[in-house]
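In what follows, a structure is listed as structure tokens, so that the remarks can point back to it.
What you see is part of a larger complex, with each chain still in position.
The letters A, B and C name the chains in turn, as written, and every chain counts its residues from 1.
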């Protein structure tokens, strides 16, 4: 007898497509908040001030987009190597997407209550859980042999993925702890970490072709 | 002469892609309801209370996400085995997606009017119809031989799918009927059933590789 | 020298994916309008009335979903036979998607101003243009030999597609013209036509396997 749970959720392609859909929405969720204000302006300067007042929303949007991009890339990277899937990984990915869709909220919450430790804590918790689920995702797939790790290249990639998540999460934790000194230093540090992951200032950049 | 209805709607890949799109939106629909409240707070405790007041919305979102995940997995599973498609299955899937997109509403309606039998009834009806359409979807595909059921493995999978839907729907019905005793017991029971389907507490978990 | 317009827009797969995205949003656009009302109710009967008041929105949603489903199936069907694509077809599809995304508006407009000829006219115009673009889409693809029409089966499918669009649009036009007698008869007729296309009451239903 085969149990439903033993055979359901094995389709990596569908998780990829669903993820792209959820990420596409989450990526654009905060842009929905930026409405064109309907005010009467009489000069270019006044209009400029209208734009400037929207700046915090643009910043929140940019921050949320960047973080989302980092995790989208991370998940896409793992999935490109995972050949088999099962219900545990399926639900790991679904809860990962749940956390992704909450990120615009926690980012906007941080933007609104920027001087409060709780806002930084919630934002950090969101990022921590995203990283944790990604780590469990990869670890589980390795254990179950859903990835062929025979070759040296794959072993090196395995190490690179784990190292990346651990280093990133350590930096995020350090950033979050800085809020006990000053909230702005804390957020500034976290944003710098994310900017680095997006723009790769301090990373080797010689791209290597992957054999497909 | 070939009639349009005999040849339209045969593309499984497109139904999969459309489903991923509709599910992605439905999954994130209730998160759109969670706005960052713009209130003046003076302490961490006050901010904490702001968050706590949002708790029912987070719970509704979590419940809706979990239910959606269960049905997404169920539909994806069926489609991964169905090789042919026709207009009847096409429209079955479209109405399935209609019900999916209504789930955030019925969940929020339940959250708002939690002590009313009608709210539980509507929520249960939504889940019942989703299960019913999935059952008809599979049954029809089997009858029309759109799935090759020669092998013993496939026969076992066929049984697993049918058993799963019938057991789940029996549990949901029992849960809904509990509302005649107490609405909270009723909802609590339904949530426990869904948590079990998401986290598989009482299920065999040895994953089996599917030959692709 | 190759001009950009001679080579751009040849990717059928991308148009399919973009269409699934736009349709997924358009399909769920009217559900965004259905908010759970936050009123104090004291009995099941009162709650029932709250639901009943939402009925027109549910009907609009259902009507819009059904129409969208008809055109999604129609476009998906054509694209499954079209092997090549070019910028003209690319832009035909983009404007088709523009009209798709306007359908929730014209449906809701009809729901709001149901007794006015103008509302029926706008709704009909939307459906007419959708059908027109689909017809041009298929006709152009046939002319440019982007579909192989050598086989008898393909010729029969070609006829089926053209006949379908022409018959459907004639029925829609007749329905729209009925508004000069009575708006409700007009809308009722159009809805019956769409119900028939969704549920295929009067159509041969013996599905034929397509060779893939």
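What we mean here is this: a residue touches a chain if its C-beta (ideal position, glycine included) is under 8 Å from a C-beta of that chain, and two chains touch if they have at least 3 such contacts.
What you see is a predicted model, and the numbers here were worked out from it, not measured in a lab.
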Whole-complex copies, counting every chain including the 3 in place:
4
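Convention: only the chains that are shown with their structure count from here on.
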Suppose a student superposes the Cα atoms of chain A on chain B; what rotation angle should they report, nearest 5 degrees?
90
How big is the gap, in whole Å, between where the Cα atoms of chain A centre and where those of chain C centre?
36
Residues of chain B that touch at least two other chains are 17, 20-21, 24-25, 32
Using the touch rule from the top, collect the residues of chain A that touch chain B in their complex.
1-11, 14, 17-18, 20-22, 24-26, 29, 32, 84, 86-88, 90-91, 94, 97-98, 101-102, 104-105, 108-109, 111-113, 116-119, 122, 144
Which chain C residues qualify as touching chain B in the complex?
16-17, 20-21, 23-25, 27-28, 31-32, 34, 36, 38, 41, 44, 47-48, 51, 62, 65, 69, 72-74, 76-77, 80, 153, 156-157, 159-161, 163-164, 198-200, 203-210
